[in-house]
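Omission of a single protein chain aside, the complex is shown with its protein chains in their original locations.
Note that the chains are named A and B in the order they appear, and that numbering of residues resets to 1 at the start of each chain.
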Amino acid sequence: MKRTAIITVWVFLSLTTGSWGTEPPVSEDTRACLECHATVYPGSLEDWRRGRMAGITPAEAMKKPQAERRVSFDTLPDSLKNVVVGCAECHTLNPKKHTDSFEHNGYQVHVVVTPEDCATCHPVERKEYDQNLMAHAYGNLRNNAVYQDLANSVNDLQSFSTGSVSYSRTDDATEADSCYFCHGTQVKRQGTVEKETDFGEMSFPILSGWPNQGVGRINPDGSKGACTACHPRHQFSVAVARKPYTCAECHKGPDVPAYSVYAVSKHGNIFSSFSQSSSWDFEAIPWTVGKNFTSPTCAACHVSLLVSRDGSEVAKRTHRMNDRLDQRLFGLIYAHPHPVSPDTTIIRNRAGLSLPTELTGEPASEYLINRDEQERRKKAMQQVCLACHSNGWVLGHFDRLENTLQTTNAMTLTATQILLSAWGAGIARGPAQKDSIFNEAIEKMWVEQWLFYANSTRLASAMAGADYGVFANGRWYLSKNIQEMLDWTRFHQRK
Amino acid sequence: MKRTAIITVWVFLSLTTGSWGTEPPVSEDTRACLECHATVYPGSLEDWRRGRMAGITPAEAMKKPQAERRVSFDTLPDSLKNVVVGCAECHTLNPKKHTDSFEHNGYQVHVVVTPEDCATCHPVERKEYDQNLMAHAYGNLRNNAVYQDLANSVNDLQSFSTGSVSYSRTDDATEADSCYFCHGTQVKRQGTVEKETDFGEMSFPILSGWPNQGVGRINPDGSKGACTACHPRHQFSVAVARKPYTCAECHKGPDVPAYSVYAVSKHGNIFSSFSQSSSWDFEAIPWTVGKNFTSPTCAACHVSLLVSRDGSEVAKRTHRMNDRLDQRLFGLIYAHPHPVSPDTTIIRNRAGLSLPTELTGEPASEYLINRDEQERRKKAMQQVCLACHSNGWVLGHFDRLENTLQTTNAMTLTATQILLSAWGAGIARGPAQKDSIFNEAIEKMWVEQWLFYANSTRLASAMAGADYGVFANGRWYLSKNIQEMLDWTRFHQRK
Partner (left out) sequence: MKRTAIITVWVFLSLTTGSWGTEPPVSEDTRACLECHATVYPGSLEDWRRGRMAGITPAEAMKKPQAERRVSFDTLPDSLKNVVVGCAECHTLNPKKHTDSFEHNGYQVHVVVTPEDCATCHPVERKEYDQNLMAHAYGNLRNNAVYQDLANSVNDLQSFSTGSVSYSRTDDATEADSCYFCHGTQVKRQGTVEKETDFGEMSFPILSGWPNQGVGRINPDGSKGACTACHPRHQFSVAVARKPYTCAECHKGPDVPAYSVYAVSKHGNIFSSFSQSSSWDFEAIPWTVGKNFTSPTCAACHVSLLVSRDGSEVAKRTHRMNDRLDQRLFGLIYAHPHPVSPDTTIIRNRAGLSLPTELTGEPASEYLINRDEQERRKKAMQQVCLACHSNGWVLGHFDRLENTLQTTNAMTLTATQILLSAWGAGIARGPAQKDSIFNEAIEKMWVEQWLFYANSTRLASAMAGADYGVFANGRWYLSKNIQEMLDWTRFHQRK
């Protein structure tokens, strides 16, 4: 076997001669991995081979001019500097921190590569991301009583008996398949299992919450997040992360329909029409407006380092996604200034809930960014717009968005008042009865008012995709839903 | 500053040598624009540089054989003939007509380039488009009492008080973000503002209804429409207009789901599978069936000049979108022959409303095209089908569509009768009470019957995208909605 395997890896590597004349500087450790894994899930290695990391050493990557650099480390162990980033370079890092680490053919290998591992070469990006709401997506959901109530109302089982329905708590597998698929699971080692393999009996860790690539995954080394949520294994491509399909994985449905809105915007049209052309370049760093692309994607507006053709900076790179956003449009009952801390469980509104506004819309201001910071962030976004659009165009657009936030908040408040009146009249059971505020039909209609229709209308306004914001999932339903909630209360008030 | 700017524009232009050996014939006026705008929203110029207009003079464009021509002027001022079409060529045209014109560094510049401006080189297309329903999309909505009632029911704010909900009129910003985003706003100059810029203090016009690129925009020069709705600034590409993503900007939602239907049709599948291949050409004029593309897009069937490989004409180019359409499938309560005039506010049905049919479906025939014209238009469309499909195939397809129009009209009539009975029973307030016919839940259910479900079913039939027309948004709901309307009347009739 050994002989064949060596030949296999040889053939394999001979196909990988990237910028090197003969053979890439693959570490001895990674060669050992490749020996067997050229035949054990080989597709994974093929994908790695196509990626930039398989073709350049960190030392070479660091030699590029600052603006073109894809790495941000100050120092690096010698063992990593002059070899390409292969299997062993990532999967054997920080073994002591990794509770998923296991002995594997003489190496301490771990399954789950984490932001802490990636930070070896990308410390700046990791730090930014750690301040990103997404990095806290697990805890922000799990440790907030209101959100837990909502999540349970979605995932819990309902059973029918003698004319009524009761809820019973769901299981971990359902949660991992539902909310936490995107928010991230908690990946924990549960023990070890012995398995018969093609290479004899071997030990592997048993992991709960696995597989998962959610943005706020709690990792076996204690870190938060998954870089692979947007830079999929094992190419870890910046091109994929810059395409809107990546964001669509979690932002297409009616609760956060960013992709759906983008798809019907002028920007989305131009992207779909031209992005495959050879005159667009999704790999270039920095990303030059007009030269590398002629219409922004999600990443262009929210994440990427953008420059003009003359090299002047349009926007700084950031992995804290709300750096260019002054208000939060979705996910909560009312639009509101972004929270100061990415850990939103610390927020307390006047009612004592971890919500950025009261149930009637007033912001919990001390936990939210102030006017100055809002202005700074809005300006950062407008700089991106101004790379192509005139000042009058941009201001006109933002004025409309501001108006939309107010009107959608007002339409949400009306729905809230109907719900409050239903609770008051005793035709639905709410906080006064210590009942869930999400488990009855009228409550679910209320949720749709803000989670679906107000959010969709706002995103359609923000990203100029009106087709989605009127009849697809926006104002039409904002209006209709109020009439239907009203009818519900009338039907229920009849004896 | 000046010196740097000149260098910038020099570098900029040196990258633009298209078909010329050295430098494109850019006018002195446009050079003056480029001097500053190479750094003030440069992305816009980069986009222009990629377009055909930046690379060819009108005089050169006119030399092409008739069938290959992209311009249709008879004469042109000498000043425009032998320079490429740059900033100044469009943004300084007809300054006296343009109320948005303003003094800008010695030039009378206007912000909003209009069909009247484009008509300088493209008079035939402009004239056709002026006869297009889309050119009248603003007035047809704004000046029709029934449609205004519908639009208000969508956009108006609703507030709750003591058990009931009242509507209050919405604002201009909401309307511009909603219906008029696609229909087009009225762009009006509201005054002038002084602003501090990188180049000192400058004056700019204040425009209401701006930005907007809706198909029926009312422009500051009094013209109607926006060529940029389909040929996005500043490439003004025919390729983009020919791709279905352009139409999707306004025709994807449930009210006019043309794109959604196309996407699940065989035509859409082939487009998605092959359109990026180098053997498809979205730039070719004329557009040769089989050679330039092997599956039609929206433009192929509805707009473009199509020929066979032997040069014989399959279809004439038209910018009046219903030239190949005998019946109007969407937007109104019942399918009906297309209106004679693109200004549909002149229609009066027997009930005195500007509707092409009665509430019960009978057509307001004197305002609609007659049988002969219907036949002529249907034949024009069938010629496109016959470029690839046999006669039997085509006739079979159109027979089914005709049947679908009848059955969806019948299912709409049933819903209308339920609504009429609800009005009659006094459980909903209608015309007799001089109340809106769109503001209550049962009325909104009725709207969905025709605006969503009947329309979707018809488009699915017309474009052979059945998946959309059954469970996605079609016959399933046509059927279910009737049962739900019936239930609504039953619940309401209980005391």
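Definition applied: a residue touches a chain if its C-beta (ideal position, glycine included) is under 8 Å from a C-beta of that chain, and two chains touch if they have at least 3 such contacts.
Just so it is clear, the structure is predicted and the values come from calculations on it, not from any experiment.
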Out of B:Thr57, B:Thr92 or B:Ser461, which touches the unshown chain? B:Ser461
Sole residue of A:Trp210, A:Phe236 or A:Tyr468 that reaches the chain not shown, by the stated touch rule: A:Trp210
Given A:Thr30, A:Thr57, A:Asn140 or A:Ser153, the correct residue touching the omitted chain is A:Ser153
Contact with the hidden chain only, please: which subunit B residues? 263-266, 268-270, 272-274, 276, 279, 289-291, 294, 308-310, 312, 386-393, 396-397, 399-400, 403-404, 407, 410-411, 414, 417-418, 421, 460-461, 464-472, 474-476, 479-480, 482-484, 486-487, 489-491, 494
Residue positions on subunit A contacting the omitted chain are 8, 12, 38-39, 41-47, 49-50, 111, 153-160, 163-165, 170-171, 173-174, 176-179, 181-182, 195, 204-207, 210-211, 213, 232, 235, 237, 239-240, 243, 245-246, 248-255, 276, 439-441, 444, 451-452, 488, 491, 494-495
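The rule is simple: only the chains that are shown with their structure count from here on.
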Subunit A to subunit B: how many Å between their CA centres? 34
